[in-house]
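The structure is given below, and queries will be raised subsequently.
Apart from one protein chain that is not included, each protein chain of the complex appears where it belongs.
On to chain A.
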């Protein structure tokens, strides 16, 4: 290996430290053992190119939007729908429930794909509609993986660790929704897929029927694999 550039290595170390958390200058200085002047210079440069952002309220640093989109090169929502089409149909066929795919848009869930519940009842296409984030399974999955979401709370921690979310009558009385994350090749969550249906179909003895959770998670993993191709 040839000569390496020390300041680039230091910048890379700072980016690694900021992955998934927010740190102040003092914490970064401790972790990197860099003089504050040097650290400030590197941070200023990283903020300038958009790889790092500084929170106006707390003064802490976090990874910038430019960096987040670098690996995923920004997935168009219509592209996500096109890539998900067959898997979403398969999920509707297996679960016999309506299927929904959403992305986070200004704090709400934007519905980018909707497959009717396959029972030929009267249903209206909801593509383009917004759902609340905090009371839907889609929203919980998306918030749990949102890099800008402040204190996630215990529930979102659980969603992140177990890989799926549920809403038990939180949006509509008598309705349950389940969802799991869709990830791009760099591991960034780009959307969530889930089903919505009646409480009596999707739960047993007050608990979510795990059969449906596995259908949803399998569809999410299949789309994730498809996006990696």
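Convention: a contact is a pair of C-beta atoms (placed from the backbone, for glycine too) under 8 Å apart; a residue touches a chain by one contact, two chains touch by 3 or more; residues count from 1.
Note that in this section contacts and distances are computed from a predicted model.
Participant: For the complex's missing chain, which UniProt name, "Polar amino acid transport system permease protein", "Cytochrome bd ubiquinol oxidase subunit II", "Glycerol kinase" or "Phosphate ABC transporter ATP-binding protein"?
Facilitator: Listed in its UniProt record, the absent chain's protein name reads "Glycerol kinase".
Participant: Looking at the whole complex, which of A:86, A:186 or A:214 touches the chain that is not displayed?
Facilitator: Only one of A:86, A:186 or A:214 touches the chain omitted from view, namely A:86.
Participant: Considering the complete complex, identify which of A:7, A:45, A:58 or A:78 is in touch with the unshown chain.
Facilitator: Here the residue in touch with the unshown chain is A:78.
Participant: Check the options A:24, A:118 or A:163 and report the residue that touches the missing chain.
Facilitator: Checking the options A:24, A:118 or A:163, the one contacting the hidden chain is A:118.
Participant: Please give every residue of chain A in contact with the chain that is not shown.
Facilitator: Contacting residues on chain A, toward the hidden partner: 76-79, 81-83, 85-86, 89-90, 92-94, 114-116, 118-120, 123, 125, 127-128.
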